[in-house]
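Removed: one protein chain of the complex. Kept in place: all other protein chains.
Our next item is subunit A:
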Amino acid sequence: MLNLEYMWDLLPVLLSYLPLTLEMATIAMLFALVLACLLAVIRVSRVPLLNGLSLLFISFFRGTPLLVQLFLFYYGLPQLVEALVSINGVTAAVLGLTLHFSAYMAESIRAAIVGIDRSQTEAALSIGMTQSQLMRRIILPQATRVATPTLMNYFIDMIKATSLAFTLGVTELMGATQKEASSSFLYLEAFLLVAIIYWVVVELLSWGQRRLEVYLNKAYQR
């Protein structure tokens, strides 16, 4: 039935590609967070012109499949911009993941910002704080706390989504599995193993997420 010995030998091989997967997800997450905060603030403050552009951006990246976006960046854009011909798969994947997830995250952060009662904004303005001091010191710290569980979900989604990078020729966890499987012909073993690896990583993160939520719910309560 299952060739367990093969799976056992394959495990360290596949695990050696896990860091790249986590790295891509983490970097994309950090960029996406910054971009999402920016988009959310623009939307909430209704900055003229930029607000319209943000809406368009969010609508496009939520309205089209991630795989299509990745192909667009990796295969499509270089045709338009000469300098991008040398874009490598990892960069294209991180770029695509960043833009795609920032669109979703912007909406959760926006909702969290809008949920903070208006009186704090007025109080901050009344003592002479500027709009940006208000955002940085009062609103965003609270909004990111409120949005953290949702943002963690997006991070988990992001880790799974890095597997699409293999379609751009990146040998990350999924790409490596694909290669191993096609040389051994033991497809079931290889893909089952990689599924388990993703699963365990996600479970670990979910556990961390629950701990974090308990901690966050207690914040500002003392």
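The definition used in the following text is that a contact is a pair of C-beta atoms (placed from the backbone, for glycine too) under 8 Å apart; a residue touches a chain by one contact, two chains touch by 3 or more; residues count from 1.
As a working rule, contacts and distances are computed from a predicted model.
Asks: I notice the complex is incomplete. Of the names "Septum site-determining protein MinD", "Amino acid ABC transporter ATP-binding protein", "Nitrogenase protein alpha chain" or "Nitrite/sulfite reductase", which is the UniProt protein name for the chain that's not shown?
Replies: Answer from the record: the omitted chain is "Amino acid ABC transporter ATP-binding protein".
Asks: Of the residues A:N3, A:T91 or A:Q142, which one touches the chain left out of the display?
Replies: If we include the chain that is not displayed, A:Q142 is the one touching it.
Asks: Out of A:L11, A:A123, A:L188 or A:L204, which residue would touch the omitted chain in the full complex?
Replies: Selected residue, touching the omitted chain: A:A123.
Asks: Tell me which stretches of subunit A touch the chain missing from the display.
Replies: Those residues of subunit A that touch the unshown chain are 116-117, 119-120, 122-130, 133, 137-138, 141-142, 145, 220-222.
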